[in-house]
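One protein chain omitted, others in place.
For reference, chains read A and B in written order, and residue numbers begin at 1 within each chain.
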């Protein structure tokens, strides 16, 4: 306890005033031990399908798969090869994981004041019991401690899942996915709830890398040739049935912009045929995605799957890194987004149908108060997703609460999701949100805007219940 | 007093630190009882023309006319029909006002932390003496209390106007308006000052619903056929003379964007002729409005009426609601705005003429520090209007102060206006502003940026005098 107070203060992240801190701690305490609801993330379901799964070395668990971490190191001139990031050509990269760990530890000061720094510190302390600072000096001893823990049964994914008190964990899966790991989890008799999410981007966004192969995989999955727009729609509908049968509650869609616009069947098929011939233009791709989003809204109305839409990430911005190391290497950079005009065709058609549940995510914080809060504060179909990606941070959350809640109210938001591949970081991420939410509500109490009775309801909703309701979990 | 402390704290909305709270309360106390200057709003002048006017039931006063309120209920899936919102086809909607009130009360928790929640709580307490929370349980008793008060002479609009200590109230009136209610107020001998504002959008914005009818009404008002651009300009000039004679101090202009650009007389008339034939394009409408804004600036220079320009609202975004219930039903959604390039033609022509007083409003907060503060900190003609619509809130005001005042200084802003149809909410709205302003200035004092002598001047200007000066009231 004394240890906790010095290394990781109980009232951390609260403030600025003492009054707010005290109220925040009181509210946080009410929700700190609630189960974790994880409605959107990228954890590999194999972890839970294979009872013997291990995370490998500390470096394989914490550095190599985490682009939040290695993008910062790269920004300071450390080559990705030196960090063991695999090359697409299987060329030589550092294989000495202790050496990589040493580089990481010596540069850990780069993360001062960043969310990655906060998550890592808390994860190392709470999951692995590390109560000293990660530096060049402490690097190898800390490595040893983590490695020893990882060899223990209590650090298998299923054990951690239970220790973390995860109520439900949703993965993200391609439209063609066999969901074999999800099946294996079900078959295993293990009690943890891990369910898939239907993400058809790879066949819907014509310009995405490997589109043609993904259409072939979809054809294999449905057992017929997806060679027309009509077939594509049928195939997606069938796969949604399968995903739903496997427990899915939601779909997920990424697009460069929120553009929506309906095509005639003829137009849609003409574009699809051009794409099959490798001749679709950028405009084709934009229009096709814009049409398919409306189609996906229709399917959601029919089958009840919650529809998530993430926009505004310019993927693979750095061609040198993409060519050498592939996608998801920290090179996705946000652009401005627009929802008011772009979403209007979809909303004009389905925006008043209360069977549709559309959760919107943005990387452009200027849309919070201007567009998202005002849309969600009117349309019964819209909920606002939590602060996304780079904005999943203490300041990002504060800006989110302050810009959105006055106009939308908390009940038009979708609570929190951790959106992570880094399974052991999940408790730290939810804890940051719960603390940030408690602190925001405490600020309302301290300024006489809500009383403690309402504040207790608000923190319960924000910390736990809103996510559960928004995703029908 | 003890009651007030528990139900509505005297130092509410101040903070976060104790020091700032104490200074804020001191500053607020200096201005809390100053008269209310209301230079821009949408209160119906009939309220004051007819000494027997009543607000009807609590539901007719607080829910049915207030789209801030029913948009939130609609966003959670409650049909507008259930809330008694009249349909344009006069179809069946709920007529049981107690039942509507019950729905409202049961869902009042949706407004936790929102400005509507704050206004309503304060209005119910300070105007109607309600000191318990509005819930499903308390709903009917509170309804009874309000209804009983509304039946009393002290709750007639004129009595409330005097109780509220309103120094002047400006209404908003179409160019063709006869201003008969304003005339009746004058003729009545009542001492309250209620004056009109000239708002010609309905004939200037060619694409606005009912444009042709409004041109006809303008023709009727001036007694000749407004069948050419030249006639339109003459008609508007004549109506401005009439409005000025009736006490108007300002005009008001809404546009989708701040685009300005001069047309030749020939071009302007050609567009007007196309509009009369129902053949004006969207581009015609944009260019015509952009030209007319420059013309309006010229007229303001000549007749001294202050010119207000509001931009960035995409009106009637939800076609289903617009078709069923009409305009102003909570479906106006903001878009991005641009002032630097768009206003340049107007400013190049009239921006240095100190006879022009141009007050700008935005729904795009990104323009605060980037464009509005920098323009107002240079051009002698520009003042920045208060945080508008969705941004008329505690956080909205704080962002406004922090983003604008460093570059523009307080003297290039236009104080506060309540911009409301909801007459009984006026004191609550001004109180929120006065408290937010006191708290902002207190923050400057607490951080050693201004001394108490300057702080007292600043709060007086912000709470009262800036609005009065900006509108020549």
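Here is the rule we use: a contact is a pair of C-beta atoms (placed from the backbone, for glycine too) under 8 Å apart; a residue touches a chain by one contact, two chains touch by 3 or more.
What you see is a predicted model, and the numbers here were worked out from it, not measured in a lab.
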Residue touching the undisplayed chain, where the options are B:140, B:225, B:352 or B:472: B:352
Residue of B:226, B:311, B:405 or B:428 in touch with the missing chain, whole complex considered: B:405
Option from A:183, A:395 or A:472 whose C-beta touches the chain left out: A:395
Hidden partner chain, residues of subunit B it touches: 16-17, 19-20, 338, 340-341, 344, 347-348, 351-352, 354, 366, 369-371, 373-380, 382, 402-403, 405-412, 443-444, 446-450, 454, 457-458
Interface with the unshown chain - residue positions in subunit A: 8-9, 11-18, 71-72, 74-77, 109-115, 118, 314, 317-321, 330-331, 333-336, 363-366, 390-391, 393-396, 399
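By definition in this document, only the chains that are shown with their structure count from here on.
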Intercentroid distance (Cα basis), subunit B paired with subunit A, Å: 40
